[in-house]
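One structure follows; several queries about it will come next.
All protein chains but one are shown in place.
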Amino acid sequence: MSYYLGSFLLIAIGLYTVIIKKNLIKIVIGLNFIASGVNLLIVSIGYVKNGTAPIFSKIGINPSAMVDPIPQALTLTAIVIDASELALAVAFVVLLYRHYGTLDIKKIRSLKW
Amino acid sequence: MSILDWIYLAIVSIGAVLAVVRMVKGPDVTNRVVGLDVFTTITVALFVFFAMIFDRYIYIDVALVYGLLAFIGVLVIARFIERGF
Amino acid sequence: MIYISWILIVLMLVLSILSIQLKNLIAAVVAMGAVSLIISLLFLMLQAPDVAMAEASIGAALTMIIYIIGIRETERSEK
Partner (left out) sequence: MIRKIVYSIFLATIVLSLVMFFAAFPFGQNKMSVGEYYLNHGVAQTGASNIVTSVVVDYRGFDTLGEVSVLFGAAAGVAILFFVLGENRRKRREQVAPNFIVRVGSRIIFPFILLFGTYIFIHGHLTPGGGFQGGAIIASGFLLLYLAYPGTTVNRSRLSMVEGLAGITFIVLGLYGLLMPESSFLYNFLPKGELNALLSSGILPIIYIAIGFKVAAEFAGIIDDMMCEVICRGGEK
């Protein structure tokens, strides 16, 4: 239960950052928080009480006492993709800074709203 | 979990909380970086502890990853602060 | 075990709020590294060692260097 609540609040904090903050690097940090919160939520859906990891490395381990492997497999690749697209986002931020000379999205003319 | 495990867990949790307090309070970046370093070391101990109480010793690989790589993150910020790269 | 998960989640939320409120961007990145560390611990407590190892190996050094290079090329603090 605590995991659900923590991941909801982490997603909310990330959304707050993306909406309210003006600094572009802070916005990228907020996107990273949203991704982490969603990963935590998906893994915690697959948890089974008193379960163990889905690895048959020990003798006499029971498949019914294992957690669900599919959410883990989904998040495993999602984390690596997050890191690479974070690099892409930072590259965009650097180019925007070189073009406009500022990180404030209020001052970047075409992103004004 | 025996009583000894609970004592161990309490001591490690107090250490983690104190490191986070330093990261929240720390007036400068360098204080926060030292807080992160201490927190990483404590967390490696927590990883090994979880491997012990869950009775799956293959979890220790995760602690090895942090023990081998965590100093690189601190080194990045330290080199940046001293105008390294 | 439920107590330690509550402690870790409260620490995670405190560090994430700290990370978005700090004016100095390098300090914000340091706090974000600590959030990634705690999330990796939570993955291990949810019995997902593969995901915990992915988060550890990505979050320990790679995200840190990407953000720091972004800050190096731009500005060090949020005005």
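Points to keep in mind about this one:
Letters A, B and C mark the chains as written, and numbering starts fresh at 1 in each.
Operating definition for what follows: a contact is a pair of C-beta atoms (placed from the backbone, for glycine too) under 8 Å apart; a residue touches a chain by one contact, two chains touch by 3 or more.
Computed from a predicted model, the values in this text were never measured in an experiment.
For the chain excluded from display, the touched partners among the shown chains of the whole complex are A, B, C. What chain C contributes to its contact with the hidden chain is residues 49-50, 52-54, 56-58, 60-62, 65-66, 69, 73. For chain A, the residues in touch with the chain missing from this view are 1, 3-4, 8-9, 11-12, 15-16, 19-20, 44-49, 53-57, 63-64, 66-70, 72-73, 76-77, 79-81, 83-85, 87-88, 90-92, 94-95, 98.
Those residues of chain B that touch the chain absent from the view are 58-59, 61-62, 64-65, 68-69, 72, 75-76, 79, 82-85.
One rule holds in what follows: only the chains that are shown with their structure count from here on.
Between A-C and B-C, more contacting C-beta pairs join the chains of A-C. Centre-to-centre separation between chain A and chain B, using Cα means, comes to 21 Å.
Averaged Cα coordinates give chain B a centre that lies 12 Å from the centre of chain C. Among the residues of chain B, those in touch with two or more other chains are 54, 56, 58-59.
Residue positions of chain C touching 2 or more other chains: 29, 47, 49. Chain contact summary for the complex, chain A toward chain B: residues 52-53, 55, 57-58. Partner chain C is touched in their complex by these residues of chain B: 9, 13, 16-17, 20, 23-24, 29, 32-33, 35-36, 39-40, 43, 46-47, 50, 54, 56, 58-59, 61-62, 65-66, 69-70, 72-73, 76-77, 80-81, 85.
Here chain C touches chain A in the complex through residues 2, 5-6, 9, 12-13, 16-17, 19-20, 25, 28-29, 32, 35-36, 39, 42-43, 46-51, 54-55, 58, 62-63, 66-67, 69-71, 73-75, 78-79, going by the rule given at the top.
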